[in-house]
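Apart from one protein chain that is not included, each protein chain of the complex appears where it belongs.
Right, subunit A next:
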Amino acid sequence: MAFTETYRDPQLVTQTIQKIKDIITKPWVIMEICGGQTHALMQHGFDDLLPQEIELVHGPGCPVCVTPLELIDKGIAIAQQPDVIFASYGDMLRVPGSEKDLFSVRAAGGNVKIVYSPIEALQIARNNPDKQVVFFAIGFETTAPANALSVMKAKELNLKNFSMLVSQVRVPPAIRTILSDPHNRVQGFLAAGHVCAVMGYHEYLPLAAEFQLPLVVTGFEPLDLALGILETIRALENGKNEVINAYPRGVIQEGNRSAQDIIEKVYKTCDQKWRGIGTIPDSGWKLNEDYTDFDAENRFDVGQIQTKESEVCISGLILQGRKKPFECPAFGTLCTPQNPLGATMVSSEGTCAAYYRYQRK
């Protein structure tokens, strides 16, 4: 498509970055909340291209990374039970639990299947009526409509052998937590374009007003990223504390209503634990009263879970933007994507994986 290619045009990106250099007069700290954007920024070498005045801090927007350890241990315990098919997005398999990961459960004969969509998990349930199919429903607002719709369809189809282990997180409460921290250094945000494609950006308006800073809805192509940063710097330099949409071809203020309706039908907001960060009020969704039958945590008794985090891994600080991966002694030595000690080294959205892949020191 012509306009996808245009949004990858190196010359337009260079021009936009030149514009940033033209208008910037002092140092600014910007956070990109989304792990997908962290990877895209590294991949296209933005840290080298941008003027030195800009410091990019990486946010906690990696769904795999923030899924609580207890839940991963629960998933592992469920996946080891007989007559269970455990369906998960591929990235989750290598995430370290307290003792093992889902990958090793599969290697030991557990029925763990990688799916790219919950619709596939639903199909597996239909095709295997004698097995219990459990889908690991993790993610931000971007996966919520997909995960929610699968449960809705399972109920419509009266599927008794489908359930979900849910860790569904929301971005705006996390931004509030970051900004409320007395040590916060972030002065402007790139708001994740695809989260806003689903939810819109009205939730960001009160954040801009309360914390007096700009939030700029930003897409994922190189030109989108450059435009998002340009708009952020322009707002910062002019003291404009507002929400700006730099990704209008993918996002409108009210978001995708049909998707929101599905989310509302199935989920309700809850306090949610984020791995490495802690509990953030109202930052998650769980199945509402109409769908509790489909909650794998109710369906399977997995007994007492004793969790144990790695002693060396500092991924919690990395997720909060307080440390960079190369400040971890294990980075690239004890900890690599083949042998990850923490979730941020596993995921295609994790910051440690991004630094390792694009070899940033």
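Everything that follows uses one rule, which is that a contact is a pair of C-beta atoms (placed from the backbone, for glycine too) under 8 Å apart; a residue touches a chain by one contact, two chains touch by 3 or more; residues count from 1.
Convention: contacts and distances are computed from a predicted model.
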{"item": "Name per UniProt, for the chain absent here [options: \"(2Fe-2S)-binding protein\", \"Carbon monoxide dehydrogenase\", \"Hydrogenase formation protein HypC\" or \"Urease accessory protein UreF\"]", "value": "\"Hydrogenase formation protein HypC\""}
{"item": "Option from A:T16, A:Q187 or A:T232 whose C-beta touches the chain left out", "value": "A:T16"}
{"item": "Sole contact to the chain not displayed, among A:F220, A:Y267 or A:Y355", "value": "A:F220"}
{"item": "Touch criterion as defined above, residue of A:Q80, A:N111 or A:N147 at the omitted chain", "value": "A:N147"}
{"item": "For subunit A, the residues touching the chain missing from this view", "value": "1, 3-4, 6-7, 12, 15-16, 18-19, 22, 34-36, 39, 63, 89, 91, 116-120, 126, 139-140, 142-143, 145-147, 149, 153, 156-157, 194, 197-198, 220, 223, 227, 246, 248-251, 256, 258-259, 262, 348-349"}
